[in-house]
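The other protein chains are all here in position, but one chain of the complex has been omitted.
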Amino acid sequence: MRKMSEVHEIAKIEIAIKEHASSLLSEGAECIIGYDKDGPCFIEDLKEVDKLVWNNHCIHNLTKYLPDFEGKVGIVVKGCDSLSLVELIKHNQVSRDKVFIIGISCSGILNEKKEKYKKCKNCSHPSPVIYDVLLGEKPVPKEEDHSDVVELESLPHEERFSFWERMFSKCIKCFACRNICPVCFCKECLIDRRESKWSSKFVSTPEILTYHVTRAFHVADMCTACGECERACPMKIPVLKLYKKLRKDVKELFGYEAGLNLEETPPLISFSEDDPEP
Amino acid sequence: MEMESSLEIENPYLPRLMKVQKIRVETENIKTFEFEKTFGHLPGQFVELSVFGAGEVPISISSAPPNLELTVNRVGIVTNAIYDLEVGDVVGIRGPYGNGWPTDALRGKNIVIVGGGIGLAPLRGLVQMILSERKNYGKLYILYGARTPSDLVFKQDLENWSKAPANLFVTVDRADEHWKGNVGVVTTLFPKTDITPENAIALICGPGIMMKFVVKSLKALNFEDNQIVVSMERVMKCGIGKCGHCNIGAKYVCIDGPVFNYKEIANIPTELK
Amino acid sequence: MTILKKQNVSKLLDELRREYKVFYPTRDEEGVISFSNVGDVVLDYSNSTVPPKDLFLPQTETTFEFEKGAEFKLRPKVHIVKRIVLGIRPCDVHSLILLDKVFSGDFLDPYYLQRRKNTSLIAINCTEPEKNCFCSFLETGPSLKEGADIVLTDLGDLYSVETLTEKGKELVDNKSRFFEEVSLEQEIARKRKAEITKTIDLKEIAERLEKSFESPYWDKVSKKCLNCAICTYLCPTCYCFDAVDESLDFKGQRIRCWDSCMFPSYSRMAGGINPRATKKDRLMQRVYHKFKYFDDRYGNFACVGCGRCVAACPVNLDITKIVSEVRGD
Partner (left out) sequence: MKEEPRIIGFLCNWCSYAGADLAGISRIKYPPNLKAIRVMCTGRLNPLFVLKSFQMGADGVLVAGCHPGDCHYTSGNMHARRRMAVMRRLLDYMGIDKRRFRVEWVSASEGTKFAGVVEEMTDELKKLGPLKAWRAKNEKNE
């Protein structure tokens, strides 16, 4: 059960979102990317501002859509989503001055069964790290939780492999994990380039493993563990367990965490003389 | 495990093996391959050509029956593998597929043939057929355009056609120092002709954008939609109406086409992209 | 009427397995339901995550093997094992009726048809549909009248058994010791009525789609689409496939695998021109194909109302909403 004060807070945020949306649109913004009752929505008309909602089900990471727009846009961004936005700006996919960030301090999103999403239970960034306006009271951040990664790491190699093998044998290669990922912004994915023969349409477990590991590696220093990939997966493959491992390693090896600030150089496009040996 | 007897049906996915008999270089990127004369086809039909290991692609037949010639432009993995074939190499061929040009409907008509680039390939067999029974048809106009003089295909045929009882007009988008003919896209040829829509049928094949403008020019000459016939290109994986790739609206290019009366597809917005 | 007691299901399954390869719904640790021939049978499911179409049109299959050498060899690989699919839902049975239309016709597809011919279907009527089910609007459920050999209906601790074909009747007769005869009235009274709550407005859909090619509605509705293949891969009626060669040295195989019209590569021609270049084009293609083109060609909508695409879409795109809303003006 949610506390009364929380419900009130949520309603206040929704009103504020609508107000900001209205003023942005009247100032000439191309679009407001927010939530309506059916998930992501794109408000271009002042008359439609009332469709915008904020509630416990606004799970989608809307930053995915930002690179689709050229003009000025307003966007509703939760704490976790803001990390992806930092990465998008850092990698020149979005320009900071063309986006107005309506940041929301979030206390966790509920799934269909009215339970908090797994990733929300131990949220390390409930409040946006980047915003133009911040709505909601700042909740207390927690340390990023890597316990599931550590647990898998402690198993022998064979068990680790059979875990992933069982999981990935379910994969139907729908590419939802890739297509929903905000930092998978390549215009053409290496995996789709049939000329190169690096990947095949043949669906077999080794082929699928190669796809997932390749993608994981490509987003190693950009993944913010927003968890959209895992949520999108129709086969309920815990892919976040893979990406969180990379976040953990990149932090341990290079002291870097994706999404925290705009200044730090991503570690896999730079180096230092005293890097650890592989 | 108990086995049940297999269905006695022909496997339409199994190509027949054929050897390349002759190769003619058309341009830097285009070659014509000749195979043994085994099956009858209609001008405008196509085959599915396999280079095993590279894959399979639909290729229109560029000769009149009974000759089987395929003219291929190297643009992707498979067509590059085809380009590299040598005489004697084994390929797989399925087909012929598709409807072909409406040859019966052309009898007694004035015929306007418009080709762009390698789009002349499916039209070549038709021209050959018309010329071989010339008296059955009215006037014959052949309008052909390519990017540069070196991109013109079937140079020997063009030479022959210029002497045949036909009105041949050739143009290039960009000329070189030796080019003395017309310069400009294929639609710039129309004013040089005396084409009228009376008792005429126009048959077009070329890149989507070229066909779009040719249709526009023909309509400016008062051609009706049903006097315009186009040959379409789409991604195809099966050639037999199963794989779903080549649909234009409810039509499949592979079994309902590749030749369409423009009237059939005129109202679908993606048709000539 | 004939009944099958629930406690006899696994015994019947063991018996059938001696003669057939039997596929049935199973549930894994994460709750994903898929058809398999190993693991525990699950019949109290509402709908499988992945439709059983992959038993007939596998996601990946070898059509033939080739070997280059002094002599060139082609070996087709057509599948001829006798199978039973147990526990298939009415909507999925109807999807197979639609796929039959595609894979027969002027050209027969031996891979699909062979599997269909050698597979018996034991369907199970729906008593508890999911909230995204809308089969009643397409007349593909919740109860089955054609398409399977046997239909079961859940009546609490037993299933009523109905045979729809000779093949089904033979099957029940051969295994008669697992079935019982009981009086009719008593069982019918216990039958629950399945309730479909989701709606779709199919009225004049062909005309509405015809008129809305240029409608700005499509720009709006397609904006959130991610162009992943969930909706098409999980759709029991989507049949598009790709064919590719896989080879090492002199040996190889031609493979056909599912393809999705949601992928840009689906319609991109060699050389780079793509007649469906935007996600709007691709979403339109999916909707038009399902509710117009397929109907024009085969006389049915290519939708059986299973609701999988609605339930699984990560951005809540709802085809029932699109179909109900789209207007020409």
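Chains: A, B and C, in written order; residue numbering restarts at 1 for each.
By our rule, contacts are C-beta pairs under 8 Å (C-beta built on N, C-alpha and C of every residue); 3 or more make two chains touch, one makes a residue touch a chain.
Quick caveat: nothing in here was measured; it's all calculated off a predicted structure.
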{"item": "Option touching the unshown chain, where C:Asn8, C:Thr49, C:Thr62 or C:Gln285 are the choices", "value": "C:Thr62"}
{"item": "Those residues of subunit A which, in the complete complex, touch the missing chain", "value": "149, 152-153, 157-165, 169, 190, 198, 202, 204-207, 209-210, 213-214, 216-218, 220, 242, 245-246, 249-250, 253-254, 267-271, 273, 275-278"}
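Operating definition for what follows: only the chains that are shown with their structure count from here on.
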{"item": "Identity of the most central chain, Cα criterion", "value": "C"}
{"item": "Length of the line joining the C-alpha centres of subunit B and subunit C, rounded to whole Å", "value": "38"}
{"item": "Residues of subunit B engaged with two or more neighbouring chains", "value": "76-77"}
{"item": "Subunit C residues counted as touching two or more neighbouring chains", "value": "242, 244, 259"}
{"item": "Subunit C residues touching subunit B - in the complex, by the definition given at the top", "value": "19-21, 63-64, 66, 68, 72, 74, 76, 78, 80-82, 102-103, 105-111, 113-114, 117-118, 213-214, 239-245, 247, 252, 254, 256, 259, 261, 266-271, 273-277, 281, 285, 288-289, 292-294, 296-297"}
{"item": "Subunit C to subunit A touching residues, read off their complex", "value": "28, 30-32, 34, 49-50, 59-60, 220, 223-224, 226-230, 233-234, 242, 244, 246, 255, 257, 259-260, 263-265, 312, 314-316, 318, 321"}
{"item": "Subunit B residues within the subunit C interface of the complex", "value": "1-7, 9-15, 17, 50, 52-57, 75-79, 90, 92, 207-208, 233-235, 237-238, 240-245, 247, 249-250, 255, 267-270, 273"}
